[in-house]
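Left out: one protein chain. Kept in place: all the others.
And now, subunit A:
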Amino acid sequence: MKFVKHSFLFSSLLLFLSGCSALPVLDPKGPVGEAQKDLIFWSIFLMLFVVMVVFVLFTIILVRYRERPGYDSHEPEEMEGNKWLELIWTGIPIIIVILLAVPTVRTIYQLEEPPQSTRDKEPLVIHATSANWKWFFSYPEQDIETVNYLHIPEDQPILFKLTSADSMAALWIPQLGGQEYNMAGMMTEIYLQADEPGVYDGRNANFTGEGFTEHTFKVYAQEEDEFDAWVEETRQEAPKLTQDKYDELLLPGHVETQAYSSTHLEYVNHAMDAEYTLKAYERQGYDPEKEGSH
């Protein structure tokens, strides 16, 4: 889709309006975010047209027919309606909706698949599991796991398999693309990809209670060989993730970034077992009834 001729103009306008702060959603670094940005600009363009039409009509009518000295005795005629006018303002919105619906549906389907630009590459699978209030990233093929940070290779599609150990969260890395929910007992999937190396902000976007605000992580997108080196290093140097350690990490709270040379998938896949966390609480004598109230 090449709707983006105007995008430079719009983005400079938007940046101007928002002061000096950057707008990561409109400054994507991957094909998913890019597709979404194109859609956003296309809709802003059409919607500005709608806004303009209404505002201009509104202003003209208000200025022209406002009661004022010299225009205060005129008795308006009654009007029932006007077939043609009403057809026009039903018809044009229908056309606008079609103009929006087509690219929307196309993009919805497109985002279900790995990005076109790297279709020859096998996607890297990462299980992203949310637990109150931390992130577990398991790399099953590499047999490593990180907590609260994420390394990915650039120019390779990443297939995130999302689930949650407890409350419903949402994985969101604005500069790479939109979010998707993590739900206990469910598995959702989302493709993301970074086109250039860099450090991106990621977070849980869906409210999960007390520690929600700091439920964040950093994404390190690296060139392929650097990424491989990082994987190798982690495999060599990081400790194994024992079940006891994992259970302990499931208790609500925040933890520092950590790395392990095995994954929690050996003990549980929360997408298959919604009850695991509550049982782990019980094993450790943690009672949310007592801790949760205030």
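Operating definition for what follows: a residue touches a chain if its C-beta (ideal position, glycine included) is under 8 Å from a C-beta of that chain, and two chains touch if they have at least 3 such contacts; residues count from 1.
Just so we're on the same page, contacts and distances are computed from a predicted model.
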- Have a look at "NADH-quinone oxidoreductase subunit L", "RNA polymerase sigma factor SigW", "Tryptophan synthase alpha chain" or "Quinol oxidase subunit 1" and point out the UniProt protein name belonging to the hidden chain. "Quinol oxidase subunit 1"
- Message: Touch as defined at the start, partner being the missing chain; which of A:57, A:229, A:255 or A:272 qualifies?
- Response: A:57
- Message: I'm checking contacts with the chain that's been left out. Which of A:125, A:159 or A:186 qualifies?
- Response: A:186
- Taking the entire complex into account, which one of A:108, A:229 or A:255 touches the absent chain? A:108
- Positions on subunit A contacted by the hidden chain, ascending: 14, 17-26, 33, 35-36, 39-40, 43-44, 47, 50-51, 54-55, 57-58, 61-62, 65-67, 71-72, 74-82, 85-86, 89-90, 93-94, 97, 100-101, 104-105, 107-112, 132, 162, 166-168, 170, 172, 174, 177-181, 183-186, 188-190, 201, 203, 205-213, 274-275, 277-278, 288-294
